[in-house]
Each structure stands twice: as C-alpha cells, then as structure tokens.
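Just one protein chain is left out here, and the rest sit where they should.
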Amino acid sequence: MIEAAPILAIIIPLMGSFLTPLISILTKRYKKERIRDLFVVAIVIVTLLLVLHMLPTVWSGNIIVYRLGNWTPPWGICLAIDGLNILVALIVSGIAALVSIYSLMYMKNDTGLEKYYTLLLLLLASMMGVTLTGDFFNLFVFFEIMSVSAYALVAFRRNWDSIEASIKYMVIGSLGASLVLLGISFTYSLVGSLNIADIAQKISIIGTNPLPPVLILILALLMTGFCIKIAMVPFHAWMPDAYQAAPSAVAALFAAGTTTVGVYVMLRIIYILFGVAALGVMLIVLGSVTMVVGALMALVQRDLKRLLAYSGISQVGYILLGVGFGTALGIEGGLFHLLNNAIYKALLFMCAGAIFYRVGTCNLDELGGLSKNMPITAGLFTIGALAISGVPPFNGFASKWTIYIAGIQAGKAFFTLLAIIVSVLTLAYLLKAINAIFLGQRPKRFENVKEAPMTMIFPMMFLAVLCIVLGVLPSLGIDIVSPAYNALTNQHGYIRAVLGGI
Amino acid sequence: MEFGPGFWGPIVATIVMLLGAVFAYLMLLGSRRIAKVRPSIAKRSTYGCGEEVKPEEVTADSEQFYSPIRRVFKPFYRYIQPGHSGKLNTYLLWVVIGFVVLMVAIALVLR
Amino acid sequence: MAGMTLIVKTASRLLSPFVLLFGIYIVLHGHLTPGGGFPGGVIIVAAIVMLLLGYGAEAAKAKFSPLQASVSENIGSLILVATGLLGLFLGFNFMKNAIPLGTTGNLYSAGIIIPLNIGVGIKVAAGLAVILYAMLTAFEEEEK
Partner (left out) sequence: MNVDYIVAMLMISFGLYCLLIKRNLIKMVIGLEILTFGIHLFLISMGYREGGIAPIVTSTNPASVVATMGVDPLPQALVLTSIVIDVCVTAMLLSLAIYAYKHYKTLDTSELRRLKG
C-alpha cells in the first residue's frame, strides 16, 4: 500500500479544487472547457482509486494510522482509518465519482461552472477529511468546510428558491456548528485533549457510571450539531428546502454524501469517542419519530425533489433505528441500510435531475405520461422506488429485513411494526410520484421530450445495477459492512492503534 | 440460502418473482386482445359529470392524492404539518427545543 | 461610486502604501511576533479597501483586478498544499518540517512556517478581496 494514501485521498481533491479555477481560466481562453470538466472527473476518480487501494489493508483487520508532520498522536494531528471510516469513504468517493460524471451533461447549460466544480471538489475533500481524520478539532474544521461549500452549492443557481433555501440552511447550520464548537470546548475543558482516541481513553478512565454532568451537556451539544446535518426530526426543516432548490446532482451528493458523513460522525461520537452504547434507546425513539414524520410529510408533497428529501429524512430514521437496537444484527442492518440509502437515494435524485433536464420542472402536478418518452429513466426510477420501499429483489429489502429481524430479536416489536408501516407509506408516496410522472395522460407540450443523454444514464444505470446485485446477493452487502461493525465495537483496538499502547 | 436468522433465499425468490412477472405480462397481453385499453370519451364524460374533459386535465392533484391516509393521520396534518411554515425563527426554535429534549433524554438514559 | 471628498482621497492615498507594508511585515514576521498569515492578510486587504473607499470600485479594480485576485487566491492555497507535500517528497509524512530550521529569533527560522504564513497571507488577502468584489458586483447588478 502507498503509505501516504490516506492524506492523498484528502489532499488530491483539495488541490484539484484550487487548480480548477486556474485551469478554467486557461481553458476558457482556448475555448476547450471540456478539458476542465474531464480534469475534475479524473481527480474524483483518482480519489476513489486511493480509497479502493486502502480497502484490502483495512478489511484484513488493520487500522491505518497516518501521522501528519511525524508528530505522535496525542500532540499531533493524525488520520486513523478503521473499517467504519473506509465504508463511509468508499460510499462518499464512489457517489462523488458518479455525480461528477453525471454533472458533465446535467450542468452543461449553467454558467460559472468553474465555481461549481471547485465547490464540488471542495465538498468531496472536506467529506473525505471528516471521514478519515482521527482528531476531533480537525473533524470540526472539515465539517465546517463541508457545510460552507454545501451552502454555496445550494445557492449555486441564485434563483429565489435557492437563495431562500441557502439562507435557511446556513442560519440553522451555523447555529448547529456553534453548538458543536461549544461542545468541543466543553470536551477540552473536561479532558484537556482533542484527539479522538485520547478523549476516548480519558473518558473511559473517568467512567460513564456515574456520568459527570458536563458529559450530558457535551453529548447533547454534539448530537444537536450533527443531527442538524443528518436532518433528524426536530432539526430537519432545512433539508427539503435545500434539496428542492439545489441542482439535482448536488442533491444526490448531499443525500448520499453529507448524510452518510453525518451518520458516521454520530456513530463515531456515540460508540468510539464516549463509548455510551446505552444511548441506543434514545436513538430508537428519535429514529422512529424521524421515520414517521418524514414519511407522512412526503405523502403530501407536490415537488418531486422535496418528496425525495422527506423520504431521505425518513430513511435516516431507519438507519438510526437499526443502530439503536444495539445487537450485532441491528448495527449491521443499520450500516447496510446506510450503504443502500446512499445508492438508491443518489439514483432517485439523478432520475429527478434527468426529468428536470429534459422537461424543466419537477412539479408532480405538471408532469405526466413521460414513460413513453423516457423509458430508461422510468425503469430506473421504478427500480429506485421499489428498492427504497423495501420490495423484495432489491437491496432495500435486504437491509430493512435485517433491521426487522434485529428489532424482533431485541424485543422491540412495537418499533418494528412502526418500521413496517412506514415502509408501506414509503411505497405509497413513491407510487404516487411514479403515477404522476410516468403514467397517466401526457400533456401536449411534452410530446417531443427525449430520453436523457447517455452520460446521465450511465451513472444511474450503474447505481440501479448495484441495487439489484445487493438485493439478490445480500450476503455480499453484509460482508461489506461487517468490518465497519467490527470497528464500531472495538473501541480499545482503536485507542491502542492510535496511541500505540500509551 | 439462509440470510440472518430468518429464512430468505434471495436468488430463489428473485427467480420466482421474475416468473410471476412474466406470467402477469402474458396475462396482460392476453387481456389486451379482448378488451380495449383506452378509456373512451363516453366513459370520461361520465366521470366528469357529463362535461367534456381533456386528456391532460385528468391528472389527480398530488397533494390530495392520499386523502384517506390524511384522514387517518388527522392530528399530524392538523398540528405538525402547519409547523413547516417556512419561517426561519420557528425552525430555530425547533432546534433549541430539540436540544433541550435531547439533553433531558440523554440525562434520563445515562443516569 | 465615484469617490469621496479630497480629505478621504488624500488620506487613503498616503496611508494605503504604509498599511500594505505593515501587512507584509506582519505576514513575514508571523513566526517571531504576534500575527501571522491571517491578520497580515486582513491588513493587506485593508489597503485595498482604503483605495476602494477613497476612489471608488473602478480605481481599486485597476490596481488589483478581480481576475488577479482569484488567481492569486488559488496560488496562495497551492503554496500551502505544496509546502505540505514537500515533506512527502523528502521522504517524511505530510506537513513534516523538512527544511532546515535556522536560528531562533532570525527572520529565517522555523522552517516551513514561513512559506505557510506567506501562503495564508496571499490566500486571505486575495480571498477577502474576491469577497469584496463579489459583493460589489451584486450591488451593481441591483442598480441596473
């Protein structure tokens, strides 16, 4: 393995985002703007390859620790990569690669594309940073870069709706970031260190039984801050606005990327940083509330992207529910659902983008009868919709089934029942969307609508194939997430690997 | 073909489902031969209370699409949905309330 | 925005070179005295703001155009990354202080902190200038 692979996975997209404006000035002068776009795609694919390159080492049970500036961890910043990080890094970089290919065509008609690609690479770099870092303050910094580039990407088209959505996202997100900073400062006052492994060790010495009162405050502050990013229910209000207003490619990256990263940070805080697995009960309750509210709100939406955003909120509830059950099967199911959620949520947003690209609207009342014009998109959307609502041969069924079994085994039959009902509601609102977009009568002005271009079809097709493969061979998916489960339950191994037996 | 503690043979099930889909499609083809697919103008005018309804006007309103479900979850749609009013201050208030709720919940769980 | 009164114009013309010089001093002595890249960069951009306030946006853009600003912003950040990668190329880890340290208290000391400070200074000055120009453009579009 290349020894510097972890840092290169962050630095290469970061450097790419700094190089993109310079390259774009050159390419604009010679009227060859495609070169810039291909450069961006190449950078994202190199990042994906670096993550894939780290994969075998981590999956064989090692924890990669990379020390920045050769400083030993409690004093210097380090990158620590275990099974959990690598799963998230894989999802993020894979989806980013597909989104960048998709953007080639989707964003073609927009102006100021160099800013778009700069922000896209910056978002990727910061997501990789949040994922791979082993230092809590570094995590906060990358988290803020991620948030700021996300705000800018939402406002990219500068319409009234994107500006309004971005303002709401930004004020709520900044409040959340301030709470996280306050939580970090309380953590520092409690343990005097900000390395994740060091904090974990010192907290395990302090002990969580009885819990120091300041730890309750810290946990509440950090959870609030990161729950805003994953849109758990009392904090979800920004999400539908932002996803509706953002370009669909960006919405796909948000739904699959930032949400996954947010869930990852939550898991890292609960299981590794503070080692308070007992919080699972709270996650179950919050997860089910999130699930129900998201699904019920999605039922009455008129805009496709808004509907998908509420559906994303509801799916995050499933992940938290699965993880909250606390059993091995539950956590594996939750992580498997995290993977699946990224896949089909990206697929659905890309389909919405393809429709918007050809028709120019995402309003369900105005659409209709498009299955004759866009048969491939219709088929892919149907696959995504069936997968997300947990209909058998697709991947959503596999992970939801695991979560149901785990719930019944854990003796939480009520929440399992709730999850099944929400699954039915999910199918209901997505059938409404399919009916409104692809079936029914076709308005006269849509008669000349063409199928989406191939560069947009290809990433969607790839994701749809993944949906089917992971559904038909669910044990493959369980194999992918089981290193993450092992890492999640191995707090001592993490501390020992990072601090080197101090 | 066991997956987890439950029994679920994904490949067998997929093949069965594919067969079912093929069978259903054949039935559909058979039925097409007997019955007409398109709703005739006479039928449409029956649903439109005798008025002439154009094809593109026959779409259901997507917000009222599931009105029975709306009726079942009436308290939700009466009290929670209007909360999504688009007012930034309301949303920020939610964040603060949620923070307090989280703190109380954590204190109760980890006591 | 055609500029302000004679007093403001004269004061900003006289002061802005010194402010610029002071900013550069703060950037270069970041490892010896309080300050460093970020404060120095902000002071440098204060010189541009003085010109802008005194003479109007056009004069400021003539001195330091938005294109120059965005290019130098990216160059500043590339200096940062390149300094980090230097350690990698010399066989150490990223951001390793791989160049000779020098004597403490001299201007040349502290290894890679100097290039890092310079990079941050350029980045911050140019970045704030870009933000300023972007906000001005937004207002100009409003007036049309």
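As written, the chain order gives the labels A, B and C, with residue 1 at the start of each chain.
Operating definition for what follows: a contact is a pair of C-beta atoms (placed from the backbone, for glycine too) under 8 Å apart; a residue touches a chain by one contact, two chains touch by 3 or more.
A quick note: this is a predicted structure, and the numbers were derived from the prediction, not measured.
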Shown chains that the omitted chain touches within the full complex: A, B, C
Hidden-chain contact residue, picked from the options A:Glu144, A:Asp365 or A:Glu451: A:Glu144
Contact residue for the chain not shown (choose from A:Leu68, A:Ala245, A:Ala410 or A:Leu499): A:Ala245
Selected residue (touches chain absent from view) among A:Ile25, A:Ile45 or A:Ala152: A:Ala152
Listed residues A:Thr72, A:Ser189, A:Thr361 or A:Thr489, member touching the removed chain: A:Ser189
Residues from subunit C at the interface with the omitted partner, ascending: 38, 104-105, 124, 128, 131, 134-135, 138-139, 141-142
Touch list for subunit A against the chain that is not drawn: 137, 141, 144-145, 148, 151-152, 155, 158-161, 163-168, 170-171, 174-175, 177-178, 181-182, 184-185, 188-189, 192, 194, 240-241, 244-245, 300-302, 306
Touching residues (missing chain, whole complex) on subunit B: 81, 84-89, 92-93, 96
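Note that only the chains that are shown with their structure count from here on.
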Chain-level touch network, classified as line, ring, star, complete or other: line
Far-end chain from subunit B, centres as C-alpha averages: C
Centroid distance [mean C-alpha coordinates] between subunit C and subunit A, Å: 35
Approximate Å spacing (C-alpha centroids) for the pair subunit B, subunit C: 55
Between subunit B and subunit A, distance of the C-alpha-averaged centres to the nearest whole Å: 24
Interface residues, subunit A side, partner subunit C - complex: 4, 7, 11, 14-15, 18-19, 21-22, 25, 66-70
Subunit A partner contacts - residues on subunit C that touch it in the complex: 67, 70-71, 74-75, 77-78, 81, 84-85, 87-88, 92-97
Residues of subunit A touching subunit B in the complex: 167-168, 171-172, 175-176, 179, 208, 211, 215-217, 219-221, 223-224, 227-228, 233-235, 237-238, 240-241, 276, 278-279, 281-282, 285-286, 293, 296-297, 299-302, 329, 364-365, 368, 392-393, 398, 401-402, 405, 409, 425, 428-429, 432, 435-436, 440-444, 471-475, 478
